[in-house]
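Take a look at the structure below.
With one protein chain withheld, the remaining protein chains of the complex are depicted in position.
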Amino acid sequence: MTFYSPVVTNAKEIAGHEKLHLFEYVEDEKQYQLKRYLEHGGYAAWKTVLGKMKPEEVIEEVKKSGLRGRGGAGFPTGMKWSFVPKDSPKVRYLLCNADESEPGTCKDRVLMERDPHVVIEGMAIGAYAIGCHLMFCYIRGEFHHSIERIEKAMEEAYSKGHLGKNIYGSGYDLEMIVHTGAGAYMCGEETGLINSIEGEKGMARIRPPFPAIEGLWECPTIVNNVESLAAVPHIINRGADWYRSMGTEKSAGTKLFSLSGHINRPGNYEVELGFSLQKLIYDANYGNGISDGKKLKAVIPGGVSTPFLTPDKVDVPLDYESLTEAGSMLGSGGVIVLHEDTCIVWTILKLIKFFRHESCGKCTPCREGTGWLEQIIQKIEDGRGGPDDLEKLDSICGNILGRTICPLGDAAVMPIQSTLKHWRDEWQYHIEHKKCLVNQNFGF
Amino acid sequence: MAEAVKEKILAVATITCTIDGQQITVPKGTSVFYAARQIGIVIPAFCNHDKLKPVGACRMCYVEIEKMPKLQVSCATTATDGMVVSTNSQQVREGRKAVIEFTLINHPLDCPTCDKGGECDLQDLTFSHGYDDSRFGFNKMRFIEEEKRDTFDDLKIGPEIVLNRNRCILCYKCVRANKEAFGEYDIGAFERGDLTEINATPGGEVSNPFSGNLVEICPVGALTNSDWRYKIRVWLTKTVPSICNFSGSGTNITFYKEDHKNFVYRVTARCNDAIDDGWLSDITRYGYQIVNSESRLKTPLIKKGGKQVKASWDQALAVIKKHMGEIKDQSGGVCIGGLISPSLDNASLYSFSKLFRTIFKSNNIDFRGDYRYLPSVTDSPFTIAASQPFSIADIEKSDVIITFGTDLIREHHNEYLKIRRAVNFFEATAYSVNPYAVKTADIAKSEMVYSPGTDELVINGICLAAIEKKLVDSSAAAKLKPKISKLSLSELTKQTGLGKEQFKELAEAISSAKKITFIVGEIVARSLERDKICAALSNLNKLFGVQDKGQLAVLSRYANSKGAQKLGLSATPYEIVKAELKKIWGEYPDCQPRNTDSMINLMKKEEIKGFITVGTNPMRLYPDRGFASEGLEHVDFLVACDMFETETTELADVVLPLCSWAEYDGDYINLEGKVQTGKQAIKPKYEAKAAFEIMELIASQSGVKLFENEQSRNEEIEQLLSLNSVLPWPDDFLEIDYDKKSSRDDYPVPLFICDDPHHSGHLTEKSPSLLNFSDSAYVELSKGMAAKIGVADGEPVRVESPVGKIVVPAKISRVLNSDVAIIPRNFSSTQTTSLLMRKKRVDSVKLTRVEE
Partner (left out) sequence: MILSEKTVKKINDKLSKYPKAKGMILPALTLAYKQLGYVDNEIYIEISEIINVPQLEIAEAASFYTMFPKKPRGKYLLQVCNNISCALLGADAMVDRLEEKLAIKRGETTDDGLFTLISVECLGSCCTAPMIQINDDFHENLTRQKLDELLEGLKNGK
């Protein structure tokens, strides 16, 4: 095994698959090397773009493909690129968001460790589309191996003329910097990320101005997730129509899902958007059912920032609209499965601790509210809850939701609100009986 | 931002929106917050500040906007056409309540023990917008630092500032103001989330020259200062609008006073956008403390048997009458001279002039006691340059700002902050051109450091570069070229140490500027060659048409320097002033005018026998202490009026206690020519009197009245002030001759003696707070210079000039990058002006490490 991570993927199953593409080569141990990447058609898209396409055409193609941001918000990628002012005299920046720190999510890491060139190629095409000559890959500091692989790939790309001055004789110059984080979830939020590159604390900035107008060093800036960018070379190579032919009307293409928690076969799986969550959890090629033969209690479908789904909602297509309809969000694609012996209060306590720890501290409701929530939830978990605590939680959550600078505030409260709604009895039980409703025991 | 971009977009476009049912039209770009304010709706806020960029952190300023489901923060939301805003809907009120609740959960509820009580935004907004009770049942987070713990967990983070992190509501205003408005990096926000804490830079303290503002803008009792805290409750004080007596621009201030104790408790800003934007330098903020000082002169003193003893006013005046009378009778009024401080009010200055010119019949007066060897000429290029119009507000409107020969942070605080604002908010480009690297150049696009003593060559270089690059009118170029071409551009680069590129950059900046501000400061004004430099500036002004598209002036440094000029307080007033005085008085002495330097010279020759100083201390400030003391010690009869005992009063035969500016109403003319009134805050302390009263009393000894009454005095002043006092530049380009620099290798290091950034002149060392920042002399050196002589920070250095020698500790500068020595003149404990020679263009010294 020469992979850094033993994580399971569905690469083998999709080998030669005409549609699935992001994971096509992730089980190839040499894919991270430029030589192998080129053998597999690497940098062809970049050559096409530089040789034959105008920036507007690239944007148009990506727009047409229906690609939406895979970092969490699902914003159409081509549209975002088109927001960069055409006539601005300022330089532009493209930032690849490789901060992957949404709990439950570990897909970008696989791409970076095993297929780093596709990330660079996607970045390069995005950079060209917006007229950027210096792009950054912001990788979370803990990902030493991703950093190493991306840096190595970058050096190779430079040495073979895929990056640098006058690339492929096109006259286009493009430089790249790998900028590493240092332990802050907020640096995955796009304005926190920009601040972090600038040398500031990773605090959010108010919007507007949106980064596309005024971002890094007050210049037009595009922030895209690793997975979003990795899809771009494929779109260029095979065409927008091909990409559109996958997924659903409004959620085109494929998406990586990280399946974790109480599941028999945790792993990263590439599926078309619209794929059934039920199938992802139970199909033998994917999750292969709940671990220890237990019953399903809840699913967090898109990383811990998204509302919990009850088992009756699990038969839902994994696409942006359907999950919103089901009362949650597609988010980052981190599907976390909780079996019947999981205490909801304990789970929420884990999450709120995380959010409190990661709140940047800029705006009052999130900074003060997350701490307050944690204290109340801890109290309930410890069996010291009071009769008015649930109402208090409702009210505090309400006072944070939609009132903060960045979405972290919302992210912190939406999961709580969903459990207060769907598992209120269990919360109540915890307060009244001073203990869990279930018999939780996650031994090791 | 609304405020910030106001000026620039004023002319552009407007939008109309509806706020609480009222329609309002505002410039495009205005935030909802300021749009509402324009119709009198004050939206509650913590983190917003008129002069800082909005950050939307506190979330107090919510409004509801039609078609937007979520509450929006009005400070960071731009008003748009057709927007319908509600600032007081049910949802808004609930939103605010929630924010107050969040803010209070970790905030101590002990307002009675907090110094901010009574003027705390949080207290006020809790009353008007918060809940009555608390739903938070947990222990509040507390910051406790064992070693440094003080009462109520207060932490001293600077010479003046006390921090209580438990009270901090993290509006970040202190940190933002410090970085954004002042360019200072000594207070920060550390850690993150609810552990975030404000604190000084690790290992450092908050001691920048604007640090007092942080206390004033803190909305709660998290930052307080030792000056004010726990001395009195704010509601027991009364406020008086006034102006600062230490700045040339007349910073607007408010005195807080208490009548029974006849005491001034503090000074805060009284925001005037045209001058100060509501920011005070620490000198302005804490300098007032000298008013309350115990060490003030309490009664007149007269010399008896070589010792000064207490006397009554009558006794003192009788002595003055006797001696001045004798001198006048025996030798004539021309043997009496006087020097007055340009920080005094119009009435005092004018009375002084009238006393000398109509009673003593003497023309020996001056107000420039700290400018070496000023020739007595009415319209020298320097006088012309110093008379030019200037507008502080126009700095913000300029796209190019050049500061030349000025160490702004020691000379002109308000102007410095305006420049920062112009650069940070309005995208102006600044250039700093100085004989040594200055702190304030951090906002400059380029900083150019030239060899000391080559000032006019730098100006010539800019002109030549413009001519070479054909950036200026060719016929003007042809006329000027021969007059400044003794040295070619490449020779100029050798002399000045600047590169051709730099000359070119400046030439391009000036020629391409749409609106320019060109500030010339004290380094030029104090130079022996001030006229030559200003002649070069005259050429530059003409060549580029600088004033046609902006402003160029030597800025005056003191609270009423402009008043002194306009009222004719120099020995050689402007011709029109002189004519007017003649008209008013019906007389004008026809004896030779003598300015400071020649008066001191005449003292030595015993041609000046009687001398009066008012509020000024030539023994300390004259840039050649040896020369000044030799003169003053020779004077037969010396009268010194001051608030304190000084090196000059020590020598005096009669010492008269002078009022501070806080003790009477006075008019002052700032460097823009704007007349402002400094209002009386308290009754004169002890037996002090205002200078104008003293002049009247001295006159009355001769049985005459200077003025019928106050009104007639003011009318005379009015008459003078109505004159146009801007002198025209010469019509032609001026020849700038070139003298070779003589450098003496035994004294290799150029020396600049100037104000400490926390002091101004000779009085501020009586302010305990300012002493806390800086209390004794030092020699500021670059890292390289210090290394050359082998001293570390704080180690003693012997500083020797051909005429003097002092030993002071080294202060290693993070800014200086060349071999110069900077020494303050503000401390009586070290007579630093003893190093200076009045006829030297660039003083220079030898530095050696003192072996212990």
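Chains here go by letter, A and B, matching the order in which they are written, and residues are numbered from 1 within each.
Here is the rule we use: a residue touches a chain if its C-beta (ideal position, glycine included) is under 8 Å from a C-beta of that chain, and two chains touch if they have at least 3 such contacts.
Being a predicted model, the structure only gives us computed values, none of them experimental.
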- Here the chain that is not shown touches A, B
- Only one of B:64, B:101, B:186 or B:227 touches the unshown chain, namely B:186
- Only one of A:31, A:97, A:221 or A:258 touches the unshown chain, namely A:258
- Pick from A:57, A:200, A:312 or A:325: which residue touches the chain that isn't shown? A:200
- Where the missing chain touches subunit A, by residue: 4-8, 91, 100-106, 108-109, 134, 140-145, 175, 177, 179-185, 196-203, 217, 258-262, 266-268, 300, 304, 334, 336, 338, 342, 347, 350-351, 354, 357-358, 360, 442-444
- Those residues of subunit B that touch the unshown chain are 185-192, 201-204
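One rule holds in what follows: only the chains that are shown with their structure count from here on.
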- Between the Cα centroids of subunit A and subunit B the separation in whole angstrom comes to 54
- Query: Which of the residues in subunit A end up touching subunit B in this complex?
  - Reply: 184, 186, 201, 203, 206, 208, 356-365, 367-372, 375, 392, 399, 402-405
- Contact residues on subunit B for subunit A in the complex? 54-60, 62, 69-71, 73, 76, 78, 95, 98-99, 101-103, 105-106, 135-136, 138, 141, 169-170, 172, 189, 191-196
